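Accompanying notes for the structure given below.
A single protein chain has been removed from this complex, and every other one stays in its place.
Then we have subunit A:
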Amino acid sequence: MIVNEDTKQQQVKSMNSYLAPLVRDIPPSGIRKFFDLANGSKDIITLGVGEPDFTTPWHVREACVYSLERGVTAYTSNAGMIELREAISQYLYDGFHVGYDPQNQIIVTVGGSEAIDLALRALIVPGDEILIPEPCYVSYSPITSIGGGVPVGIETYAKDDFKLTAEALEAQITPNSKVLILCYPSNPTGATMTYEDWLPIAKVVEKHDLIVISDEIYAELTYNQKHVSFASIPGMMDRTILVSGFSKAFAMTGWRMGYVCAHPDIIAAMLKIHQYTVMCAPVMGQVAALEALKNGMEEKDRMVESYNQRRRLIVQGFHDIGLECHEPQGAFYAFPSIVSTGLSSDEFAQRLLLEAKVAAVPGTAFGAGGEGFLRCSYATSVAQLTEALDRMGEFLNKLKRES
């Protein structure tokens, strides 16, 4: 073992003391613990995966390989290849009735995550309050804090199918409120918002002059209805920063391909941060994304239909084993209540993993309102889902016998 003399001498002073307090004090993700617990153990069926179980369709992968063979390896323009921006613009118009100019209203980003970071950094003045409906995706609040903003949670409830309500939003608004982050269809609850659901929210946004970051990464994964983009609500176009990407709809998580659309002034500001931090999204990913938009719709529809089938299976399965579960209308997560077991989400998830070999994420990992729930991803095979439901059923019986 090599002993580093420097480390020895400096032991009086912890390396942590050099870190920015803002970053040092961010708590580790609640997901991490379950990752560590699950990883390495055998025979586990995981409902903890937040990504599609499909591999990226072959024609998309092949297009990327071909472009590499041709030597397409240089930077693209900062905002991304114009052909790709044009295709994104057309796709959003056709699918969701929102119009963005590919010249100055779209940036191709490194996943939707970068887009959210860019948007927050472009907007936040230290002390600004960022409104975040919860339970929600794990990164909004930490990114807000890193940017100097103050995350303000808005709890949503199972009784409302985890939809955001105008009353709940209004209750958290202060003179410092500046940005509202929306994510529907929702990770982790599977909640969606209809046109009628959005109208009162839009009123509040207007009244309090808010800017909205709408993370619509799961837009394509909407069942029984069409996804309604917040940007398409009358009057909301200029107020909305639309974030989306290729990960969920086209099974392209590892490619890290996202995009963001907004008013030209906002895009110009975000583009400054983007060009100085990442220059441009990887060109091979851009080539693949373009192929997905050009020729991937049929494959996408097939995948969506497959998620829908498994959605019905898991919801029915939870009802059969006695777990209350609202019907998720989007994404690929079910969010059953485990309150009836008397255990906390954390205890339940931990024991489920250790005793029944099923991994899932406790609702508490997703912020306020998550206690009492479990996020279960159904992006896994029918056979695995069936087995997981059997194991959970037995586990619940065991809990009953104990009490």
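Everything that follows uses one rule, which is that a residue touches a chain if its C-beta (ideal position, glycine included) is under 8 Å from a C-beta of that chain, and two chains touch if they have at least 3 such contacts; residues count from 1.
As a convention for this text, contacts and distances are computed from a predicted model.
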- Message: When one chain of this assembly is omitted, its UniProt record names it as which of these: "FecR family protein", "Lrp/AsnC family transcriptional regulator", "Stage V sporulation protein AC" or "ATP-binding cassette domain-containing protein"?
- Response: "Lrp/AsnC family transcriptional regulator"
- Query: Which of these, A:A38, A:A202 or A:A334, touches the one chain of the complex that we don't see?
  - Reply: A:A38
- Item | Touch with the omitted chain, as defined above, among A:T277, A:N295 or A:Q309 | A:Q309
- Message: Tell me which stretches of subunit A touch the chain missing from the display.
- Response: 29, 31, 34-35, 38-39, 44, 46, 48-51, 53, 55, 137-139, 187, 309-310, 312-313, 316, 359, 361, 365, 382-383, 386
